[in-house]
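For chain A:
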Amino acid sequence: MRKKLLSMLMCMCLTAALLAGCGSKEDTTASKSADTETAEETTEASNGGYALVTKAAGNPYNEKMAEGFSDVIKELTGTDAIIKHPQAATADAQIEVINSLISQGVSSICIAANDENALQAVLEDAMNAGIKVSCLDSKTNSDSRMTFVNQAGTKEIGTTLMEAILDITGGEGQFAILSATSQATNQNAWIDAMKEAMETDDKYSKLELVEVAYGDDEPQKSTDQTQALLSNYPDLKVICAPTTVGIAAAAKVLQDQKSKVKLTGLGLPSEMAEYIGDDDAHSCPYMYLWNPIDVGRLGAYVSSALVNGEITGAAGESFTAGDMGDYEVVDAGDGGTEVILGAPFKFDPSNIEEWKTVY
Partner candidate 1 sequence: MAGKSGRTISNTPDKSLKSRLLCWESMMILLFILVNVLCICISPTYNIRNVFREMPKYLIEMFLLFPMAYILVLGDIDISVGAIVCLSATMASIATNNGVPFLVAAVIAIVVGMLCGLVNGCILTMFTELPPMIVTLATQIIFFGIAEIALGSGGSISLTDTAGYKAISAKIGMVPVVFFVVIVFAVIFTVILSRTTFGRNVYAIGSNRVAAYYSGVPVQRIRLLIFTATGLMAGICALFLTSILYGANTTTGKGFEMDAIAMAVFGGISTSGGKGRLLGGIISGFTIVCLRIGLGQINMHPQLILIILGILLIAAVLVPNISMAFTKKKTA
Partner candidate 2 sequence: MSEYILELQGITKIFPGVKALDNVHFQLKRGEVHALMGENGAGKSTFIKVITGVHKPEFGKMFLEGKEVKFKTPKDAQESGIAAVYQHPTSYPHLSVAENIFKGHEPMKGPMIDWKKMNRDADALLQQLNADFKSVAEMGTLSVAQQQMVEIAKALSTNARIIILDEPTASLTKRESEELYKIVDKLKESGVSVIFISHRFEDMYRLASRVTVFRDSQYIGTYNVDEITNNDLIKAMVGREIKDLYPKPEVEIGPELLRVEGLSRTGYFKDISFNVRAGEIVGFTGLVGAGRTEVMESICGITKADAGKVFLEGKELKAKSPQDASKNGIILLPEDRQKQGLIMDWSLGRNVTLPVIGKYAKYGFNNEEAEREVSKELLESVDTKAVSIFDKVNTLSGGNQQKVVVAKALAQDIKVVIMDEPTKGVDVGAKAEIYQIMGELAKQGYAVIMVSSEMPEILGMSDRIIVMCNGKMTGELLCHEASQEGILELAMEKHNGGNNS
């Protein structure tokens, strides 16, 4: 009797849980977040479909990218794109997601990689299965992609940030970098580009990089690190945070303490609107970012072009990305190719009000 009841309850529980899952799917679709298909529609998806794999769920930057991606796919094919978030911001979790997409038989995967090399095996599998693999936002190594949608050239970002630092410091003085985690691919590439710019160009010679601190993209740790930078380097003039979580945490610390130290870097306008301003009451005179919606849109166009055979991902090819204009596939310098969206966009007090509602 007891066991029977037990088994019944267990089964009921399971079905209830699953129903709950399927039920709330509608909400998430409505808010354009997760899965865009109901179970029946998956049949279509298994015969094709365009998939985007983000770095993690619950991040508005990724959401905006996904938004742009699905809009374009809807426009081009009339079907919904498959947006997949991994369970955590790790390469491990992305492998599970990509495997699942291979099973579903999608025709293209566009991925923002959490680790440059770790996805090689599974992405090779995907390509062997005839799936067109491209990256956006954050690349994988050249063996495991056909091409990469780069939000802005790495070198360009490096020099842009160095220019900003030069401008804010007034030409000389100490500055520090507050990064995300020590293994964040993008951040490391940009920091390297900044260092390279310092070495190659004489005008940066009076600038001194005192420390690269890591806030692990956690508000608490980023706050601790920022405060430590302030007390360890009393002569510090600028902090540069090329990460959305870090820049917001640092901006808050500086603004709350009414510190003389200024901030720049890469951040989301909606998160940073509060801190951007020319006067002493604001900690960040200006910062940069690209439009994540456009990154997503270009990613979709690239996926589509790859699937349609317009491009194969070789350097020198070109394609039309709807109203965004024509783009050319160029050599990325790592043995693979990339498509560069454009220059990073500058957010300053004159335009921040306009952009903070967009993303």
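Keep in mind how these were chosen: all candidates are chains of the complex that A comes from, given by their letters.
Here is the rule we go by: a contact is a pair of C-beta atoms (placed from the backbone, for glycine too) under 8 Å apart; a residue touches a chain by one contact, two chains touch by 3 or more; residues count from 1.
The model shown is predicted, which means the values in this text are computed figures rather than measured ones.
Novice: Which one of these touches chain A in the complex: 1 or 2?
Specialist: Of the listed options 1 or 2, chain A touches just 1.
Novice: For the complex, give me every residue of chain A touching candidate 1.
Specialist: Listed in rising order, the residues of chain A that touch candidate 1 are 1-3, 5-7, 9-11, 13-15, 17-18, 20-22, 24-25, 28, 33-37, 39, 42-43, 46, 57-58, 82-93, 95-97, 99-100, 102-105, 114-118, 120-122, 141, 181-185, 188.
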